[in-house]
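A single protein chain has been omitted from the complex, and every remaining protein chain is retained in its original position.
For clarity, chains are labelled A and B in written order, and residue numbers in each chain start from 1.
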Amino acid sequence: MIWLNVIIQGILLGGFYALFACGLSLMFGVLKVINLAHGDMAVVAAYVAVFLTPHLHIPELWSFLVVVPIFGVIGYIGQRTLIQKSIDRDPFTTLLVTFGLSVVIENLLLEAYTANGQTVTIGTLITKSWHPTSIIYISYLSLMVLAVAVGVLALLQLFLSRTGTGRLIRAVADDREAAQLSGANYRHIFGIAAAIACATVALAGIAYGMMTQFEPTSGGVNLLFAFEAVVIGGIGSLWGTLVGGIALGVAQQFGAHFNPQYQVLAGNVLFLLVLAVRPQGLFGKRTALA
Amino acid sequence: MSQSIEGALDRHGLITVRRSTHSPIYTLVGAVILVVLLSAAPWMVPAQVASTLMNFFILVIMATMWNLLAGYAGMVSIGQQAFVGLGAYATLYLALKGMNPFVTVPFAALSCAVLAYPVTYLLFRLRGGYFSIATWVVADTAMLIIGTIAVLGGGTGRLMPGLQNLSPSETAHYSYLATWIVALVVVVGTYYLLRSRLGLVLASIRDNEVAARSAGANVRSARRIVFIIAAAGCGAAGAVLAISQPFIQPTNEFNLQWAAEMLFVSMIGGLGTIEGPIVGSIIFFVLQQTLQQEGAWYLIIFGTFATVIALWQPQGLWGAFRDRFHTELLPVGHWVDRTDGSVKVPKN
Partner (left out) sequence: MSDTQLEVRGLTVHHGQLRAIDDVSFSLAHGEVLAMIGANGAGKSTLLRTLAGLHQPTSGTIEFAGVDIAPLRPHRRVDLGISLVPEGRRLFSSMTLEENLQVGAFHANKGPFNIQRVYELFDWMPDRRKQHVWQLSGGEQQAVAIGRALVANPKVLLLDELSLGLAPIIIERIYSLVPEIVSHGVSILIVEQDVAQGVAVADRVHCLLEGKTSLTGVPADLTSDQIDRAYFGADLAHVAPPSEVGG
């Protein structure tokens, strides 16, 4: 029964990782860009939720209604300017530029809000949970985040397969040049993909801020987890990302069960094992492999 | 190797290739003066200045290694702090075993090289950005593992033994000299490495990887060698870091900030030139010293500057300077001359 609880906690945690990772996965799948500032943007979203929403007189729980659209717009503009400019140079430059952004964002947050921890306050929801047995407990918040993750992935899947714009996004991901020959303005399509990615990042960041304390440098470790989820699940597979996130979450919970020090280590070890044994991931294509 | 290329191209009679070079006397005299001055520095300048110089050398070592990785072999690593940390901890471990900390430096570098070898087999399965983040995972893993080893101080850290029987000024002088010697070895070693056959292979990969492959260059093994050398260099940097700041802590030795600094410094100075990382380090230290009362602003300004450089001046400040004045202090490339002698194309 203890193990069952470990697995359940792992699945719940995995939902959060998948939510965090789907933007990373989308950005890589369509733009072939690894956004090294991915985690930091999530943290920025959490800060915006904490420091902006009081001015708007809405509960912080609902802050995502404002923050997510803002981040969508930021994503589109950022893509059409800075990121497109670096894509036009080469993939190498996109790494340098997004890493530069990452460090700048972290240190700006540090200057603006100090290193003190913050949380997105959601009242009593944080403590509410369901106890089917004496050992198993399921936090409502974690369950909500898992549900949001599944919902976001399902919506994304639907959008990509059923709408014209979604198909154009896939077309650009498959073959950028051929998509242009079919009338797609790939820069605009890139912008839309980046907008979606940023919106999901904002959602993940706010969820993160509800679940735990965050500080300016929290972005890095979350980027690592998102990345591990993507690679474990298989690069380029949307639902693989969910499975990868859950696998990572379960591994971490097992590690933590032995010693809290081992939580992150166990996830890293799983990641390195997958890389050694099945580098294309559980559901992946071989596109990102050397 | 370079000799044979020069011959091969020369047979066509259209162009000649010669080794990049310059008036050796000036460089040699300049270099000797610089080496003598920097070696004598701790006895001539205030301790504070010597200590800053020491940090400067550590950054030069790291940036030179990162530049070798990214600028010459196309591998953007954001996990070099793995080897900085492992180097520092190798020194701590050997010192705990009773070895003189100053003697441990080459052993620390060597152990990093040995550890890097199997790591390449994992990392080289990924490319581009995935390679980059995976290097970070490796660094994170190394930090977490070190943090569980109680004898090395676990997560809280431990003081480096073996330095306490020296007077403070002796410690300062010796660690300065150790750092300076490592920096000198790394920069000069990189210079000769790039003028070697390996340097030529790297240049061919950088110009056109497919063509290099089909011309018989073993791209993967060239990259592997570079990765191992960079690991050793960063390990040596970690070792001298551990001596100069002798309280060893995982979060400090394995800090992502090392990766950020070596990356920014190389980019601003100029990737793919030996002088670039040195120029970048000088700018970094001037900025850091000027803004040291202003918290993290030096990193914000420096990071923004590096991003701007990457987008609009990707050959960096030294690269721009070189292209404008056709000057190289430490040339590693070849110059191609047309027979009429009118056109010069640097083939680096």
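As a working rule, contacts are C-beta pairs under 8 Å (C-beta built on N, C-alpha and C of every residue); 3 or more make two chains touch, one makes a residue touch a chain.
Small disclaimer: the values here were computed from a predicted structure and weren't measured.
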item	value
Residue touching the undisplayed chain, where the options are A:26, A:108, A:184 or A:231	A:184
Of A:11, A:103 or A:168, the one touching the omitted chain in the full complex	A:168
Touching residues on subunit A - with respect to the absent chain	164, 167-168, 170-171, 173-175, 177-186
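Following the convention adopted for this analysis, only the chains that are shown with their structure count from here on.
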item	value
Length of the line joining the C-alpha centres of subunit A and subunit B, rounded to whole Å	33
Partner subunit B, residues of subunit A touching it in the complex	28, 32-34, 36, 82, 85-86, 89, 91-97, 99-101, 103-104, 107-108, 110-111, 220-221, 223-224, 227-228, 231, 235, 261-262, 264-265, 268-269, 271-272, 275-276, 279, 288-290
Contacting residues of subunit B [partner subunit A, same complex]	70, 74, 76, 78, 122, 124-134, 136-138, 140-141, 144-145, 147-148, 155, 256, 260, 263-264, 267, 295-297, 299-300, 303-304, 306-307, 310-311, 314
